[in-house]
Structure formats: C-alpha cells, structure tokens
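Every protein chain of the complex appears in place save one, which is left out.
So, subunit A:
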Amino acid sequence: MRIALFVTCLNDALFPQAGIATVTLLERLGHTVAFPAAQSCCGQMHANTGYAAPARQLERLTEAAFAGHDVIVSPSGSCVAHLRAHTGLPAYELSELLVDVLGVTDVGATFPHRVTYHPTCHGLRALRLGDRPATLLRAVKGLELIDLPEPEQCCGFGGTFALKNAAVSGAMLADKCANAAATGAEYLAAADNSCLAHIGGGLARRPGAPRPIHYAEILASTGAPS
C-alpha cells in the first residue's frame, strides 16, 4: 500500500512533531511513507473564511500533489474532513488509517502518564471518529486515560473565529481549560493541532494545567528517552 503523508501547513510550520510522530509510528509498524513535497495547505482556512477561489486553487494543488497514492494519512481531523468534502482524494485521519485500514488497535507504544482526550468538533461530527482514538490510547502501556468533562463542547478556536469573535472564543476557551484542568491529567491530547494550539495557549496561562499534546506523539512514544 502506498501511504502518503499530508502533514498540513500548520503542522509543517508550527508543529512538525505531529508529522514526525506519524511517520515514525507508521515506519515502526512496517510501512513506507511518502511525503509529496508539492503539498502545502488543503484550502480549509480560505474556504471557511469565505475565499472560495483561492481555496479551490489549493484544493486542486493538493489533488495534483497526491495523485497516484492509495492512501493519504493526516494527523489533522479538520483537514481530512476538508479534503473529503472538496477533493476526490482517499484521505484518512491517523486513527482511521490505523483502526479501519491497517487493522491495528495496539501500536506498541509506552507513555506512563495521565492523559485526557479532547475529541474536537471535526473528529466528532465531520469524521465521526468515535472511540477510535480512545481505543488506541487505552492500548498504550502505562497510560491512564481520564474522561474530559463536556468533551463535545467546541473549544472556541474555529479558525479566524478566534480573532473575529475574540470575546466569545475566549469564553469558550476558558470553559474548555477549566474542564481540562479539572481532570488532573498531565496531558490533554487531541487529533488536531489547530484546536491544540488554541487550547494549549489557554492552558499555558494556568499553572498546573495539563500540557497539550498531539495523540500521534503518544502513539509514537516507546518510553525510551529521545
């Protein structure tokens, strides 16, 4: 199977660890991963902010960059949802690839920490990831998964919403951070670094609150010092 990584523009620039973890994990599971260098952004940001024409150009570019690959994997639920709705690409979120395509639920990871999981709006409603990420996390050695209160509530990011409606976004973020802190977890994991950048930015201002982490990084971890 020819698996290609769509790392996403945000991960490429700000959170390469999520892409590195995805590659490391898949290679550990015995797969070869390709990284088509012509990729950049899926067009989601442009489309959702109201710019259909540049969004379409980026969608076409992404289609061309990934032509010929059997499976495209991405550590970003919202970008996968966008690709699915706007391109003909066979795009999978990481947990979908692992559980549905590769049939793996125990990836052989070790992460001895208390973790809570935020399901993210696109993971919940656009992709219906359901308990796939939680199933993968529960199989991680040493990991204690703690329920997040009101998990289905949006964190308030919403792309440019966080800037255009800063006050409401801030109020939603405050509630999400309070719920995360209430778990007593060391880490707050999610499948999307856009949400994590927002929530993590809030958590950074609460001493003792969980630290944000992409769940791919947990799945890639073998407990060995890096």
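Rule of thumb we're sticking to: contacts are C-beta pairs under 8 Å (C-beta built on N, C-alpha and C of every residue); 3 or more make two chains touch, one makes a residue touch a chain; residues count from 1.
Here is the rule we use: contacts and distances are computed from a predicted model.
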Record-based protein name (UniProt) of the chain missing from this complex, from "YCII-related domain-containing protein", "Cytochrome c oxidase accessory protein CcoG", "Iron-sulfur cluster-binding protein" or "Phosphate acyltransferase": "Iron-sulfur cluster-binding protein"
Contact residue for the chain not shown (choose from A:Asp12, A:Glu63, A:Glu144 or A:Glu186): A:Asp12
Residue in contact with the excluded chain [from A:Tyr92, A:Phe157 or A:Tyr187]: A:Phe157
Sites on subunit A contacted by the missing partner chain, in the whole complex: 7, 9, 11-17, 19-20, 23, 35, 37-38, 40-41, 45-52, 54-55, 57-58, 61, 121-122, 124-126, 152-154, 156-173, 197-198, 200-202, 204-205, 211
